[in-house]
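Please find one structure pasted underneath; my questions will follow.
Here the complex is missing one protein chain, while the rest keep their positions.
Labels run A and B following the written order; every chain starts at residue 1.
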Amino acid sequence: MEILVCVKRVPDNEENEIELNSDGNDIERDDLVYSVNEWDNYAVEEAIQMVDEHGGTVTVVTVGDEESEEVLRREMAMGAEKGILVSDDAFENSDGKGIATILKSVVEKGNYDIIMTGAQADAGAAEVGGMLAAMLDLPYASLVNKIDVAGDKLNVGREVEGGDQEMNEIELPCVLSIQTGINEPRYVGIRGIRKVASVEIPSFSASDLGLASDSVGEAGAQVKKVDYFLPDLGDGAEMLEGSTEEIIDKLIEMLKAKGGLQ
Amino acid sequence: MSHALIPPAQYSFLGLPTIVISFIITLAGTATFVFLIYKRLVPLFGAAPDNTRLERIPERIVNTLKIWLAQYRQPRYMFAGILHIAIFFGFLILLIRTASLVVIGFWADFGIPGFTSGPYVIIKDYAATIVLIACVIAAVRRGIFTPERYKVPEKYGHDHTKEAVFVLAVISTLMLSESLFEAALIAAEMQKGGHVTYAAPLTLVWIFANLLSETSISALQGTHVISYIVHDICFFFFACFLPFGKHFHVFTSIFNVVFMRLDKGNIKPVQYGISDSQLDELESFGVKKLEDFTWKHMLDFYTCADCGRCSDHCPADAVGRPLSPRFITIKGRDAIFKNYPIFGPKPESALLMEGTYEEDEIWSCTTCGACEQECPLGIEYIDKIVDLRRGMVDEGMVPQTLQKPLKALEKRGNPWGKMEKKRLEWADKEFVKTCEVKSLEKGEEAETLYFVDSISSFDERMQEIARSTSLILDAANVDFGVLGKLERDSGSEVKRFGEEMLFQDLKETNSEAIKESGIKNIVTADPHAYNVLKNDYKDLPPIEHITQVVDRKIREGKLQLNPLEEKDKVYTYHDPCYLGRHNCIYDAPRNAMDAIPGLTRVDMQKCRDRSFCCGGGGLMLFYEPEEETRMGVLRVEMAKKAGADVIVTACPFCLVNMEDAIKVAGMEGSMEAIDFSELIARQLKS
Partner (left out) sequence: MAQIYAYIVHKDGVADDSALELITAAQKIDAGTGVTAIVTGSGENLDRVCNEMAESYKEVYKIDNDAFAYPNAEVIRKVLVNILPGDSIVLVPHNTFGMDLAPGLSIKMDSAYASDVVDVEGMDGSTLKIIRQEFGGQVSTHVNVDISGGAVITVRPGPFAPDESKGAGGQVVDKSGDIGDVSAKRKYLETVVQEAGDVDITKSEVLVSVGRGIEDEENIEVANELAEAMGADVSCSRPIVDAKWLDKSRQVGTSGQTVKPKVYMAMGISGSFQHLGGIKGSPFIVAVNKNPKAPIFQVADVGIIADILEFMPELTEKISEG
């Protein structure tokens, strides 16, 4: 089974508030650390487990600058055999469709049974997997939280509303976007990364992939981010202030009025 | 020399000279014993190296005299300890007699000069008598009353009582047969007149000699020879039975104590003989298969006497976590027996985490060290646990809840992933108005570095410890500064959770920052940081814990403390594992507390080197073990039992756990936990 997993290097923002840069056109990135998108990490773990059981290879690919190589190495330290870095200045400011176009050209250079993406990444768009599938004319399932190999097909579970699991049979090759919680990703330490530090990672540019410059990047984007802004704080929420005692007294009064104390 | 009875060496059974029987027994017994020991040594020679065990001989001799010969740790369990001391010394004394007896089978008049008559004979007769009595008591205690700590939970296999009682029976038979052998001769001498060997009153020999005084010479002759043969068989049987179970310690304990760990607090290197800079070259990390253990750790497995003291003091076991140190050893020993059978081909060693140990079992250890403190044989646990964790980390087998903090430590140098620049937020504008905190990162210079470490830097509650510590240092006129954003987590638990390479990174970053800062000495309020900087880092300036600084400054008259305002509260001091057991700092904090006028202090029953771990620090805060209750809850209950209203600890992690435990136990209002630094800072004379 040949599996390609598309991964992205994203800012790790969980513990720290995101701030805007002075121009307001981007978030303040100086103090941020980056890591692999959490959803993508689950996808790689799933791919490795499938290959462990059924044979084959896992390849990870990312579209990004040279620093993105770091996330490829991390995923290779987990057990992905090959890494592909796709990097070109022309790719900057690609929209989802641009990224899907780039990935499509990567997929076509190989011969994959399954292409995985994370269900979503930092922008929360959840779009690239579905677009890629449509471009490749492959069947697609989003929010996958279970994969069983059933002969020459897969049985995949999708996480749907209410915590239910929608089971589907899907033909190969296919594209799957992976939801968190599908497995328990293994740990990768510094040692693991150092072990794969010298593995050659091929890098492809737009011309290597035969991509027309107007189909990707800023030029090809139909969707363009204008700026970032912080949402209004407490809009609608009346912020209670004062001593804890005062706050609690006020709150209890409100709760009584709203039927919150029974 | 003439004999009242024919000695075994000259006697014949139905025409078969007893000397032949003795010869066969001795030859077969010795050959079997040598063969078994050889077989048991094979895995040790295939194990990981550890040459440090052959160094520092004088210290080892002292250790051996104290722990092995003087049985120093035995009386920690008074009754069992005395029984053991009785049997142990009985064995030592009788060893000479037993060796002589074997030779007497061939050479009737053999005797080691100085040991054939006089005090030795009297002493050994009493020894045999005492050993027998001790064996009977031990058998009754073990077989009928069976103390709780000997029980074997179902998941760990069958009960060990039968084996224990059987061995006691064999020892008793040795004592009885030796005494009968001697008594028969004395009885015959008494009947024949002439020289009668002296039998000390009330010894087994004396009792038997008196009982046999009327017995016919021929019956005495039979008793004499048969008890000799029984003793001979029993002796060799015993020797050959030892390597099959917990009684191997009779043979191995001296070696285990000779080679035991000499240092405290530190963690063994990934591989002995491999320097930190060579770590990258290692193919594999930690213990994955049995053979990855060092030979000393394998010797530990052989040496365990199954006394259960480790698990009796293990906090993880006490709260129902899936860890019992006793079975770490016993399962290890069983794995050796299985992988290195006496007969037949050696099977391929399986991965230890597949069949021998469980992941949760290995992650459950807080590395508090109570087990090692208690073990009378010097068996090590923490290094083995850490080695097993190293193996799991290397294979990616790390619980999800630990992965996030580990990754954050890698990226940001603290387990919460907070930004480096926020490390000094505890010293806010308000605070620095009252107390100068020099920031060494900004080029300021100071004599002393206050190493804050992550939890006191970032946890809002524990930042109080950082502020209190600063106030104390300030009051004691210590010229101090902090590293600010240059400081990284000390990595104490990173190392102890098996992520060695990450630890190396943290260590290098910190070491460099400390050296660059030009400070002369280090102070910290975090025992985990204290321990790791002192025992795992190399070449740092001297380090003190704040309790030591306070104690010293009080003694020097440089720190004065106000009397306590609320005098009706009773204080107790909880010894943090990494201050107490791992670094033997017990008195400094107590002295300092006692220097506060009006403070009433009691000790909990479990205190000092028997302190009970609060639940563990560092990454342990992120691990969610299966457990029935919390260690902290048990600990605050102990404090209550001691009559305390306030638990004073000297570790931020202890404080986290205690405060949580007080809430969980529903003791808010009746029990309070504060840090030593907070207590002292509150009483500072301005």
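Definition applied: a residue touches a chain if its C-beta (ideal position, glycine included) is under 8 Å from a C-beta of that chain, and two chains touch if they have at least 3 such contacts.
The shown structure was predicted, so the numbers you read here are calculated from the model rather than taken from an experiment.
Within the whole complex, the absent chain has one touching residue among B:148, B:283, B:460 or B:628, and that is B:460.
The chain not shown here is touched by just one of A:140, A:187 or A:204, and that residue is A:140.
Of the candidate positions A:1, A:20, A:149 or A:201, contact with the unshown chain belongs to A:20. Mapped onto chain B, the footprint of the missing chain covers residues 401, 460, 624, 630, 660, 663-664, 668.
Residues touching the missing chain, restricted to chain A, are 11, 13, 17-18, 20, 27, 95-97, 100, 119, 122-131, 133-135, 138-143, 155, 157-171, 174, 177, 180-181, 222-240, 244, 247-249, 251-252, 254-255, 258-262 (touch as defined at the top).
The rule is short, and it goes like this: only the chains that are shown with their structure count from here on.
In the complex of the two chains, the chain A residues touching chain B come out as 12, 14-16, 31, 33, 35, 78, 184-192, 194.
Every residue of chain B that touches chain A in the complex is listed here, in rising order: 279-280, 285, 393-398, 400, 402-403, 406-408, 410-412, 416-419, 421, 499-502, 505.
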